[in-house]
Structure formats: C-alpha cells, structure tokens
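In this view, the complex is presented without one of its protein chains, the others remaining in place.
For reference, chains read A, B and C in written order, and residue numbers begin at 1 within each chain.
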Amino acid sequence: MKKSAILLVSCPDRKGIVATVADFLYKHNANILHADEHIDADFNLFFLRVEWDLTDFDLPRDQFVDTFNPIAKKFQMEWRVEYSQDIQKVAIFVSQELHCLEDLLYRYRSGELKCDISLIISNHSHANEYAEFSHVPFFEISHTDKVTAEEKITQLLNKNNVDLIILARYMQILSPMFVKKYSNRVINIHHSFLPAFVGARPYHQAHERGVKIIGATSHYVTESLDQGPIIEQDVIRVSHRDAVADLIQKGKDLEKIVLSRAVRWHLENKILTYANKTVIFD
Amino acid sequence: MKKSAILLVSCPDRKGIVATVADFLYKHNANILHADEHIDADFNLFFLRVEWDLTDFDLPRDQFVDTFNPIAKKFQMEWRVEYSQDIQKVAIFVSQELHCLEDLLYRYRSGELKCDISLIISNHSHANEYAEFSHVPFFEISHTDKVTAEEKITQLLNKNNVDLIILARYMQILSPMFVKKYSNRVINIHHSFLPAFVGARPYHQAHERGVKIIGATSHYVTESLDQGPIIEQDVIRVSHRDAVADLIQKGKDLEKIVLSRAVRWHLENKILTYANKTVIFD
Amino acid sequence: MKKSAILLVSCPDRKGIVATVADFLYKHNANILHADEHIDADFNLFFLRVEWDLTDFDLPRDQFVDTFNPIAKKFQMEWRVEYSQDIQKVAIFVSQELHCLEDLLYRYRSGELKCDISLIISNHSHANEYAEFSHVPFFEISHTDKVTAEEKITQLLNKNNVDLIILARYMQILSPMFVKKYSNRVINIHHSFLPAFVGARPYHQAHERGVKIIGATSHYVTESLDQGPIIEQDVIRVSHRDAVADLIQKGKDLEKIVLSRAVRWHLENKILTYANKTVIFD
Partner (left out) sequence: MKKSAILLVSCPDRKGIVATVADFLYKHNANILHADEHIDADFNLFFLRVEWDLTDFDLPRDQFVDTFNPIAKKFQMEWRVEYSQDIQKVAIFVSQELHCLEDLLYRYRSGELKCDISLIISNHSHANEYAEFSHVPFFEISHTDKVTAEEKITQLLNKNNVDLIILARYMQILSPMFVKKYSNRVINIHHSFLPAFVGARPYHQAHERGVKIIGATSHYVTESLDQGPIIEQDVIRVSHRDAVADLIQKGKDLEKIVLSRAVRWHLENKILTYANKTVIFD
C-alpha cells in the first residue's frame, strides 16, 4: 500500500478551481492516483476528491493546512485533507440481530475494512462471543435508563477517540444531541428501500403491501428517524411465495452488503454530503 | 400455438383440492401443459392455475361451468376458466408521454402481446400518429368537463366490449365508480418504486430524497391513488451524477418493461389477486 | 417447525400423474404445504416436488416405499421421499480463501442452514480457528500425494456418513472416481459467470476481457471441470475503475450468496437434475 493523501473539497462552482488545485499539487510534486469531481448545476456547487502518492510530495503534513488555506479561502471551500496511514477508530452498536456485526468483523479481520474496531456496544449480551473471537472489547449497556446509557456510551467513545459509529441493527434511538455531536459519523442500516417503510418492522410492512422487490438502505443518522443522507441501497426480488420470514432471510444478505459498502466508502474518505444527499466518489 | 384452457381457482385451503381437480381433468382426458399453485398459510388460502391442451379434452366448452360447479361449490371456490383462443379487447389510455404506448404497440404488432388493441384514448392529440401507424382507432377526449369525458369513454369501452384498460402514463384521475366497474381490469404504470413517492412528479421526489436506486411499478387501479395490488416492479441504479432529467430518461426504460410484463401476465391469465396483493403464476 | 415429508419425482410426461399422486396423498390424509411441478416439453419430462405435513398422515415411514412403488412403476418414475426431521451431514472443503467457509458457518450457527456440518477438510491450516469457533472438527490433509489424500478424505466421509460435500473455494481437483461416487452431492462455487471464464483465475480473465459485469456460479461437480449442472448464478456491475483486486473483492460477496443459496436449496430438497441442468423448486 502506497502512503497517500486525500483532499476533499466542496465549494461554490466557478472558473479556475481545478486549475488552481491541480497547479498547487503539481508544484508540490504530487503524483495523482485518483481524481473525481462533480458539479451540481442546480445548487451551483463543485465537489472534488483527489488522492495522491506522498512519496515525492514535498509539502510536510504539518504545513499542508497553512499552505492550502489561501486557496481554500479564495474559493470559499469547505475542505479537509486525510492521510491513508491514519487508521480510523470505530465503534459498532448492535442489539439482538448479529448478522451485520458478524459480517463487519469478518471483513475487518480479513483486511477489507481498514480501521481499528475499538469497541462493540450492545444492549444485549449475545454479541459478546463474536467480540471475543475478534479480540474487540465488548460493553453491555442497558437502556432501561436512557440518559445514563448515553452518558456511559459517550464516556466510552471519548476514551477511545472514536471516529465512526456503526449502527449494525441497533434497536435503540439515540438522542438528537448525541446525533448532532457525531454528525456524518454515525452510519445506520435500515432494512427497507427508503423512503418506503420507515420505522419499525419494515419487512412486515413490505409483506403487507405486497411489493415485488425488497431493499436495504445505509445512511448517515440525523435527528429525523430514517431521513438522513442515503449512502447506499440494494434490492432483491421477492414473490407471493415469500412469507415474512423469507423476506427477513433474503434481506439479511442485502443489509450486510449495503452496510459494509457504506462503511468502506466512509473509511476510504469517498463520501461528501450536501442537501441531505451524498456524493460517492467511488 | 396449441388451443388450451386455463382454470384459475382461489379458495380456503383444505385437504383434497388438488386431488379432486386433477381427477376431474384426468377423467375428461386433459393433457396438462402447466400447473402452479400457492398456499398462503396466514390467510389459509389456496390458489391454483392449471392449463391444459384442449385437443383430447372431452368436455365441450358450453358444459364446463355446469360440470365443474359441484366441485367449486364443495370447496367454496372463486374460479373462472379461460380459453387461449379468446382474444381480449384492450383500450390504451395515454397523455403526453408516449414511450409506454409506443412500446406496447410494437409488442402488439410483433405478436408478443396476444390481444386486440381496439382503441387508444387520449386527452391530447400527440398519440394519433402512433395509432395510425398501428391501425388502431384513436379518440381524443378532453377532460375539461370530467363527467362528460368519462361518459364518452364509457360509451367507447362498451361499444368495443373492452376487457382490459391500460393506463400508459395517463395523467387523468378516473372516478371511483369507473374504477370499481373495471375492478382488476385497469393496469396503471407508476413511475416510482411504490410505496415510495406516490402522487405527482415521483422522479423529482426521488432526486430530492437522494435515493441510489429508482424504480417503476405496475399495479391494478383501485379507488385509492397508487395503492392498488402491485403486479410488477423493477429498478435501476442512479448516482449523484444523475439530474432529474437523467432519472426520467432511465426510468422510461423501466416503465416500458414493467408495464408490458404486467399486461402480458394479465392477458395470459396468470394473475390472481387477494388482500390487495397479487399472485403471479409465471 | 412442522414435521413434513417431501416427494420428488421425475418421469416421462403423460396424463394422470398429478391426479394419481394427489389422490394417493389425499387418501393417506396428507395436508399439502407446498407443491410445484414442471414439464419440459422438449424432453417430454415431468417433474414434481410436493411437501406435506406429517401430523395427520396415516402412512408410516417404513411403509411409504412399498405403498408408493406401484405408482412409481406405472409412471416409470425416478423418485425419492425425504423427511424434514432428517438432518443431512455436511463436509466443507476449503483452501486458503475463507470467506465462503466463514459465511456458511455463520448461516449454520444462526440456524439458516438446517444441517449438521460434521467436518471441515483443508489442504491448509488457516481454517482451523473458524472450525474451532463453530465447534466443527477440522482435518488438514495435504495433497502432495493425491491418491493418499483422497483415501484419507474418503475414510473421513464414510466414517461421518457425509451426505453433502461443499467445495467452498477448494483449489484441489477431485478424481473422476470420487466425483462419480458423490454424484449430485458435491456443490462447488466457481468465481465467474459460467460458461465464461472456466478454469484458473477467472477474475483476471474477466479483467483482461474488459467485461462490465462479473458473476459467480454454484454447480454440482461432474467429471468435466466447471461443466456440471448450474444451480445458481448472480452478478454485479464493474467498470473501468475496477482493478483485479476490486473484482476479487466484489466477487467475494457474490460467491458467498450464490453458494449459500445452492446449499440451502439442496438441504431443503428443492433441486432436481436432468440433461446437465437443474430444476429449482423454490
């Protein structure tokens, strides 16, 4: 793996952005590995993700911000730079359904997810054996008292400097304050093709409605339930032969794939958000 | 094409239905071509579709009903028998978007849809040239006065003994009375993945919500807008790069396929409905 | 879970098969749960799968064969009866790629796969920790001497009365004699959309050819490499952006799903084979 840096930019669209940024990188001897951009003409917004090899790059990490800031200011950029060698710290929250947790842990152990899964939090004890097998600290936190539960969770997250929270079928509602604090850093998997079937028991809702295709949706969590920016969706066919139990079974495979894609893109710094939507630079 | 008959049955599930029906057909020397059944354990309902070659069948058409009725009564069946040589009469209703109409007409001319498209009704004149090319009578009926419009339409449908109405992107609401009269005989295409994005401008809604997949849904029309039994759905991926115009363009291909499948299944007597759902015996 | 029996039949198509079988089951008071049939007009073959609740069924298990045999003879049936409470014994063979093994073991532990995974065999030691976690005996068998290896394997399979062998990315060729003995009882996952890219390194072949979609195929193993009856296939889109490593990553998710579906259908006695094809009664 080459050591690389990733620049992520959102700003009002105007002439000269690419020329300026590309010139900046070229002058510092960057060898560009990937570059992707997007213009939303309706919002007049410009989005950029550029990744370059650090081998020949002559701008030290601690000088990047100051050196790039004049450009950022000129174009009114929201921006950040990330480094591939910075390993993000991740917390997984889970309740009784363990298929997504198990799937994430396997991808983690096999090296597909480049992160450090620092802890697993659950309101049940079932996940403990999976945590142990993958050598991840496990914390059972009851939600009988919601306020205390969130305090305990927050302490654990702070102590571990957690960058990303994954709700891997976590059946507890997080408070708006909590969600706000981790804006664009909490990924949830919802077991329906949003915006169809928000809320509880979406497979039952889907069966009741008689749909011919079911889906799963991963999204960033916002204060509005199941309304956050959608990161990824996928679907599978069902028929009149499928009972609710079959939908649940088929859906599990979707949930695992849709959640893991979202997590991977997030870890690889490929997602930008605006207007309650995502730009996926994959 | 062999001449065949199709028996469609819905009834409470109990022992002996298949044995009785199969014995009945065997005794009259039916050569079964296809048979498909379904049991909904939640509703305790049994569904059957069986198709047989008429060549050796010894029960004349005009005696079938009386001969089968004792069995039907015993098992409390809702049932009907259809004959492959009976060609259904179809009316297509269309507004300004003509892609579904054009697609249906091509499938009709090329023999994919075994029916007689008896007339095309529109609240615009645009479709006339397509009607002419396919030698189908065309009627432009304005909806400025809704009551008069529906009266004119009803007269045309009655005069032509229309069996099936296809709403091929028809942007007028039909009255509950009209819909009731043609229960399970009006197929609509809705340009979203129902139940997401009911009502007007679903592609705009989908774009606004930032979904990663769009869909189309064909369904029988009921008195509740976009709530009828779903016949078929299909989907296609979209991304942040797709503007509303791209969703519309991609969606058109879905709409054509999803509507034409529903129409073909209906014409081939492959659809049963119950509990606002469909059983598709394909 | 109801105790049920499953009758699987293949025979030349002629009048009266369904009537006779349905009558037989009805007379013995079977409550039918599912029934599915298929007629291949080209081959004049009839296929049937019927599953019934054993609660009220009055024919004891040890009398079924003798009682049904006259019917089977009359219609020249190939047939078998299976019982849902008979748990099949399964051996998984695996080499270095462990994602399919891990996926099968999770589905096994969570109750999705109703079987007894009796042993895991590998030509490497890597899988041992997964075997241990799932409490499945593990045997490392080197293939440096092919004949000895197969002898050892055969002994283990015999000792454990293995019904089904799953090649979960097993990179050793089994001898024709071995394969013949386990005809229709060895399921392999091939990491391409067969018949494209048979043999070694299919993802490299796919990348070289520049395909826009990749796939995976599960099939029964026959003496001809990658030529056995296809059970299931699935695909995913790729683009010019995907390097071989990306195809491998994306393909893994396909492989897991496509293999597990085949295994589940096999365990649920839903597969019939003929003419190097499968009928899947799902």
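Note that a residue touches a chain if its C-beta (ideal position, glycine included) is under 8 Å from a C-beta of that chain, and two chains touch if they have at least 3 such contacts.
Bear in mind the structure is a predicted one, so any value in this text is a computation, not a measurement.
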Would you list the chains present here that the left-out chain is in contact with? A, B, C
Out of A:Ala30, A:Val235 or A:Leu254, point to the residue that touches the absent chain in the complete complex. A:Ala30
Using the definition of touch stated at the top, determine which of C:Lys74, C:Lys159 or C:Lys277 touches the missing chain. C:Lys277
Among listed residues A:Ala19, A:Val147 or A:Ala200, the absent chain is touched only by A:Ala19
Footprint of the hidden chain on subunit C, which residues? 38, 40-42, 193-197, 209-213, 215, 229-235, 239-241, 243, 275-280
In the complete complex, which positions of subunit B touch the hidden chain? 98-99, 102-103, 106, 110, 112, 133, 241, 249, 253, 257, 282
In the full complex, which bits of subunit A touch the chain not displayed? Write them out. 15-16, 18-19, 22-23, 25-26, 29-37, 39, 41, 237
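Throughout what follows, only the chains that are shown with their structure count from here on.
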Do subunit A and subunit B, two copies of one chain sequence, contact each other through the same residue numbers, with over half in common, or through different ones? same
The distance between the C-alpha centres of subunit B and subunit C, rounded to whole Å, is 37
In subunit C, which residues are in touch with two or more of the other chains? none
